[in-house]
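So that we are looking at the same thing, I have put the structure below in structure tokens.
With one protein chain removed, the remaining protein chains of the complex are shown where they sit.
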Amino acid sequence: MNSIRHKTKAVFAAGIAGVLVAGVLAVVPASAQDAGRKGYEGVPRTWLWNPNFNEMVDTAKWKKEGPYTIGFSNASISNAWRVAFQHGILWSAGQNSDQIERFLVTDANDDPAKQISDIQDLISQGVDLLLIAPATEEALDSVVGRAMRQGIPVVMVDRKVSSPENYITFVTASDTVVGRMEAQWMAEYLNGEGDIVMLPGIAGASPAEIRIKANKEVFSKYPGINVLEMQYTDWNPATGKATMAALIQKYGDKIDGVLADSALQGYGAIEAYLDAGYGKGEIPPMTGGDVARMYQLAHEYDVPMMGIDYPTSMGITGVETALDVLNGVPVPSRVEVNMQIVTSPDAETASVKADRYLLDHVSMDDPGDLSPSNGLPEGYNPATFDPEYPK
Amino acid sequence: MSAIVATMRRNRLLPNYMVVLLLLAIIIVAGTLISDRFLTVRNFSFLFQQMVVLGLVSLGQTFTILIGGIDLSIGALAGAITVFVASFLDWRPDLIWVAVPVAMMLGAGIGAINGTLSVFLRVHPLIVTLGMSSVIFGLTLMYRKQPGGSVPIVFEDIAYNNFMGIPITAYALVAAFAIAGVWLQRTGTGRMLYFVGGDEEAARLNGVPVRRVKILAYALAGFCTSLAALFLVAKTGVGDPRIGLPLTLQSITPVIVGGTILAGGRGGVFGTFLGVLLVSILNNLLNFAGVSSYWQWVVQGLIIIIAVGIYRSDRRGG
Amino acid sequence: MTEVDNAAIRREGMSMAGMFEKYGLIVFLALLLIIAAVTSPAFLGPQNLVNVLTIAAPLGMVVIGQTFAILVRGLDLSVASLMATVAVLATAFKATDDSVIPLIFVAAIILSAMVGLLNGWLIAKRGVSPFLATLATMIILQGARFAYTGGAPISTLPPGMAWLASGRVFGIPVNLLALGILAVFAGVLLHRSRIGRQIYMVGTNPRAAFLNGTSPERITILCYVLSSVCAGIGGLFLLGYVGTVSNWVGQGYELDSIVAAVMGGVALSGGRGTIVGALLGVVVLVVISNLVLLLGFPIEMQEVIKGVIIIGAAAFYRQRLM
Partner (left out) sequence: MVEPVLELTLIEKIYPGVKPLDRVSFDVVPGEVHALLGENGAGKSTLTNVIGGAIRPNGGTIKYQGREVEWRNPREARDAGIHVIHQELALFPELTVAENILVDHQPRGRLGLLSARERTRQAKTILKSLGISIDPSARIDELALADQQMVEIAKALVGEVKLLILDEPTAVISGKEVDLLFDRMRHLRSQGIGIVYISHRLEEIFDIADRVTVLKDGKLVGSAPVEELTRSRMINMMVGREITQIFPAKASANTEAAEGPVLRVRNLASGKRVRDVSLDVRAGEIVGLAGMVGSGRTEVADAIFGIAPIDHGSIELDGSRIAGHRPSVSIGRGIGYLTEDRKGSGLFLDMSVAANIFAPALSDVSKGMLVDNGREREMAEGQVKAFSVATPTVSTRVGALSGGNQQKILFSRWTRIADRLLILDEPTRGVDVGAKVEIYRIIRELAERGLAILMISSELPEVVGMSDRVVVMAHGEVTGEVAGDEITEDSIMHFAVAAPNRASDAEREAAA
């Protein structure tokens, strides 16, 4: 298990001295270490290809003697993604119980107002550091800033708050990258010509809106790609299916591609095609990652697809980054975790090459809503997983 | 004090309030045992900052429930007003004195529309306010889907700062409840809410302008919602169409816990205040105890059942 | 006395209004279908109509149950939460074999009936208002469900569950067939049987029902059990439609089912309404949402249209009835 820590550390170390990166990675060959750590191999392309040096944050002034009390305020644990994410965090806290005395957890049911109260309640309990996955970027900004000004360091994970001065660092994967990859793949797969429909998530939710923006940015370079229609799906399979069913009736075979920003509505869309009588090999190309069922259906019915999971494993990195801050180790101002590109065999395009094909990423026996990029030990089962951690 | 007790006894409310007060006491004792940081000035001043939004929407809901109605548009309305205030102040931060009254008028106005529709279309308020909730939310989304806008820092300070060691929100909350309480108990118009809720037909025969009173109750609910939204926007600094949505159902529990019955005509704001206190302190305690939201839901459901159990003796049902 | 009689005579006199009350929804639905056919050519496509009805089927089942609860002067907010709980229960067998499906149905119906009993007991025996009792049940079920699944249900479902949504028997979609059977059963129970008569008696005048030898308590409990069981069955069919389990299967159905029933002429004051009317309400609701999709309205317009139609349809009914 130590290897995980080491590798993360390695990534951070690489950040401090960019030129040494290759060497460090050579010492720690990712593939050898990552048995059981699906979706977490390699370092992020966004970092590798980024021509700028990392901006490092000096955390000396937050250095504190352990053991620590850390508070984690989660936006919610109301869906499979967020549960796996929280599992990663709790597991990681357990792995570091030598440094952590108490690890306090709250979840806010996706209610920003409750999360403000949660954060205040954690402060009341005297935490040394706050690890926050905010329900919204904007609404939590003010209370997070106040925590920092009271001398409590804040590490954001999954989502951030709007003002960069209100937190030390942000552990995340990039919604922009997800959006761009999907659109780029779709455009290239269709050779720049075709009518598509877009099925984004929840209207106004920042991951959905960022991805839409990135999608559109890519399509602006492909005048041949025509967006027939965009309909929000609430990241709900039933809504995704009903919406897609109606769109199939409206446009029929005119639809050359379906750009879903997640598999949650994506697999609903595949099912809508199946219900409409489309068979194996007849369903147009689709995008969408995050849960296993989409990959499984795509395999079963030969749907050309590209998926990119928003990895739940970022929670693990979040805890480790938090400890770095308390230890006074400098951290990058933005810590990105890697994402895997998964495609159907033969569905790679010029710019979007697969890290894995469908069945390397999930097995047909995996539960449909398992998040494959969880970074947790082999055999992880969210229904039974109950990590030990210092309460 | 003895006068208050006498009034309560006369209204047969004392034993019920005693139960709520007892529960409060138990929670506070439990909190103290769980953590030595529970019974601290900091925790309780945070508590008062947290209570203000729930308190104000519950106060608003008390009016509609008192007349035997309900308002399910509170959440959508609160979100809409935060969007209005944050967008307006983002454009002209100097015009707070315009934004605040306009927000209040907006709240009262939309509340009045709720009441008017319910009265004149003769549609059950449950359906009217549910429909209005959809309309308000849709219109808000047309203007702004994502959270955004901003408010001046003075505005935010209202939500977080203290005055003479006590959070400003605490003054606001107590003042709002005191005014509402005196208005309901000690003015003619206020009493009319009880008449209408107690027996609409009798109220009509006694010359109470039933329709106007009903519209007024919904307008007040909208007004209180706008106040809550102002504190919400002060707390978060942005306008967010979705931020109020959970408030709709949240606003009902404290009212019921406080002994205002859904059938209307009985109850009052003092009970609601105790209800808000109970719910808020309980949430605080559950956080201190590290209880996940799953079990918090179960506790919420049980509170409703317990509360209704307390007031069950009344023949018209909780 | 005279006033009442006059009002009654007035009501009888306006038989035209009575006609509207009876056939208003059908006229409205016809108008809606014409508008749909004109504005969106895709609407009348046979596959689209099947789609619409397929989506309507689970909601229809829930509405049938909801109608029973509303008829006895109540409503049931716990239906959606129960649907998801039943869906989670269906995974508890961890079966990949279709032979378990009957067992899943039996278990779902038993669980639903127990939830219905709890609701009915709280309402009929303990005098809790239906709104609060079912709200509390809704929240408690939600918490219990999440606590059981740890937030992440494992969707091990027999493959045959999908057949519930896509399969056909004699060319008729299975879920429509099931809805039809349930509707006929509910219709006969409500409109032809002694129990149905007693339900209307309790809904119209519980005290008089008691004095006429009917037990309002038992009838009320029965109605909530029926409501829950219908919701439970609807939950399984919706699960078949969705394909995987989540903790939120059926979210929104509690309000949609009430709205559909009210639009179909089931009065919230109890004792008035029919199964056919309630199902017409369902059709109106799903046709509207299908239409706004086909017309490509953005989400915010959909919300506004939905709200206006809810209020409008309810107003249409009220004015005829009062």
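Labels for the chains are A, B and C, by order of writing; each one numbers its residues from 1.
By definition in this document, a contact is a pair of C-beta atoms (placed from the backbone, for glycine too) under 8 Å apart; a residue touches a chain by one contact, two chains touch by 3 or more.
Owing to the predicted nature of the structure, the values given are computational and were not obtained by experimental measurement.
Undergrad: Can you list the shown chains that the absent chain is in touch with?
TA: B, C
Undergrad: With the full complex in mind, choose from B:P152, B:P209, B:G290 or B:G309 the residue touching the hidden chain.
TA: Within the whole complex, the residue contacting the unshown chain is B:P209.
Undergrad: For the chain that's not shown, point to the residue among C:V50, C:M201 or C:L239 touching it.
TA: Candidates C:V50, C:M201 or C:L239; residue touching the omitted chain: C:M201.
Undergrad: So which bits of subunit C touch the chain we can't see?
TA: With respect to the unshown chain, the touching residues of subunit C are 1-6, 8-14, 188, 192-198, 200-201, 204-205, 207-215, 271-272.
Undergrad: Could you please point out the subunit B residues that touch the chain left off the display?
TA: Residues in contact with the chain left out: 7, 10, 12, 182, 185-188, 191, 194-195, 198-199, 201-209, 265-266.
Throughout what follows, only the chains that are shown with their structure count from here on.
Undergrad: Please classify the inter-chain touch graph. Allowed labels: line, ring, star, complete, other.
TA: Per interface graph, the chains form a complete graph.
Undergrad: Between chain pairs B-C and A-B, which one is joined by a greater number of C-beta pairs in contact?
TA: Higher C-beta contact count between the two pairs: B-C.
Undergrad: Taking each residue of subunit C in turn, which ones touch at least two of the other chains?
TA: 146, 151, 299-300
Undergrad: Among all residues of subunit B, which ones touch two or more of the remaining chains?
TA: If we look for residues of subunit B contacting two or more partner chains, we find 141, 145, 292-294.
Undergrad: Can you list the residues on subunit B that touch subunit A in the complex?
TA: That would be residues 35, 37-38, 40, 42-43, 46, 49-50, 53, 141, 144-148, 156, 159-160, 232, 235-238, 240-243, 246-247, 283-284, 287-288, 290, 292-294 of subunit B.
Undergrad: Help me check something: in the complex, which residues belonging to subunit B touch subunit C?
TA: 70, 117, 121-124, 126-128, 130-142, 145, 249, 252, 256, 261-263, 292-302, 304-305, 308-309, 312, 315, 317-318
Undergrad: In their shared complex, at which residues does subunit A touch subunit C?
TA: 77-80, 82-84, 86, 203, 229, 231-232, 236-238, 241-243, 245-251, 267-268, 271, 274-277, 291, 293, 367-370, 381-386
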